[in-house]
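Rather than the whole complex, this shows some of its chains in their spots.
Chains: A and B, in written order; residue numbering restarts at 1 for each.
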Amino acid sequence: MRVVAIQLSTDELQAQVRRALAEDLGWGDVTTQALVDPTVQARGVVAFREAGVVAGLPVAAAVFAVLDPAVRWQSHHADGDAVATGTSVAEISGPAASLLTGERLALNYLQRLSGIATLTARYVQELEGTGARLVDTRKTTPGLRSLEKYAVRCGGGSNHRHGLSDGVLVKDNHIAILGRQGVSLQAAVARARAAAPHGLRVEVEVDRLDQIEDVIAGGADIVLLDNMPAPVLAEAVRLVAGRALTEASGGITLANARACAEAGVDLISVGALTHSARALDIGLDFE
Amino acid sequence: MRVVAIQLSTDELQAQVRRALAEDLGWGDVTTQALVDPTVQARGVVAFREAGVVAGLPVAAAVFAVLDPAVRWQSHHADGDAVATGTSVAEISGPAASLLTGERLALNYLQRLSGIATLTARYVQELEGTGARLVDTRKTTPGLRSLEKYAVRCGGGSNHRHGLSDGVLVKDNHIAILGRQGVSLQAAVARARAAAPHGLRVEVEVDRLDQIEDVIAGGADIVLLDNMPAPVLAEAVRLVAGRALTEASGGITLANARACAEAGVDLISVGALTHSARALDIGLDFE
């Protein structure tokens, strides 16, 4: 079984969950406090109401751990598992009041992260057998980047750089600004190579085939091919000729992803994985 | 012009944006630092690449305000405006390095919030002329509730309770747990009424018509009609007979929203507004 590691320490995960709980709880759950005696116990299962790839179980578990240490959470599946409609992925028991209070937030995390993992898995399936690797982008929900990139890994994808400090990516707007100052594309790339930390590769975005030779000459390690249809991508790959990695980006959908991959690129990045995945339908059923 | 008020103080908005910036920036923007001299100035416009309802301009402005006070942001539109493809909604100028560093986060906010506002506006349009009011749910992205509920208002919708402390909502799981202890539905509702803060109305979820009389007898102010097709909703409204407000919830789509509204309910709540809106396509074009 493939194991996907969540890259947040218990500490960081709990800090994140704590803020989200505060947002939902305000000064207390007035309904549950009015109705449910603190000593009443209950048990429930987390059920997938549609098929998909599981992501977020440790996050949902953390919601209850932060809310009430008396709640017991037991996962029946692991993040990254593909499950059928009706599958119970976890069981939860403890004070009924705490289960009722934490339910919505736990599900909000699970539904969003499983939605991302499920969409990712469909893209990964499309690419199967081609040499291309599916990666995400920085188009994530503000505040949830680590979790959303984790969900992408749960779906079988890989992560692009986490943020601005762990990858060099020279984009069209960088080039435009340098161009206005009379710096050529090749010179811009060379400057990035010289000034950037020596442990980072240099990736450069191009939107025309005639830019490729310049960025290679400047020392690019990776060429990002922006918004090119599959035949153009194939031509780009031919021009790069193994001198750098190639990444297709922009306008990639489930419909054209395989064609792009078959054009020979090394990487395919898809922003929709994180910015437009719909939530999966998941519920908490009390026994 | 309709004005939508953002319910976050400058202080809270900046705190939120600060956390999101830290997430993206890590210890610094290595690409921009390698390439762009801090004294170079630039100017750009925020352009809608598809039609939609604007939401998030003050948030995007706050991103740059936190990042670098030398950046000037000028909105050409207000949140809540419906704009056509190609519209420039704001202009931004200042140190090129800061514009490049803040661009992605500012767009991430704008794309998500405008996506929510745009989807909301389509539902609102469906309901036009019926007496029903469109409301959101607590199915928001953890950490972004205030902003997402603001985006719903930008789209012309109304907000349901913000969280667990500012509204009483007795749900199926509450009723199930009380039922197991021998508390009848009517008694449960009466208990909620007696124990809840006197300033809050009591809303109760029902999924069968025969529960309506009990919840009214228990003192419910609002009846949430869960997952009922339009004809059943109409019957429910007839049974409630003005003794409480009625809210349709569950399974509402753009296809059936108008029919539900025409069944006579007062409120229609749609979780998809916040959990499954896709991001709008918005970019930052440098001059």
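Just so we're on the same page, contacts are C-beta pairs under 8 Å (C-beta built on N, C-alpha and C of every residue); 3 or more make two chains touch, one makes a residue touch a chain.
Please read all numbers here as calculations on a predicted model, not as lab measurements.
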item	value
Subunit number of the complete homomer, 2 shown here	6
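Simple rule for what comes next: only the chains that are shown with their structure count from here on.
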item	value
For chain A paired with chain B, centre-to-centre distance based on mean C-alpha positions, whole Å	22
Chain B-touching residues of chain A, taken from the complex the two chains share	16-17, 19-20, 23-36, 40, 42, 44, 96, 99-101, 103-105, 107-109, 111-112, 115, 138-146, 162-171, 173-174, 176-178, 181, 188, 191-192, 194-197, 200, 271-272, 275-276, 278-279, 284, 286
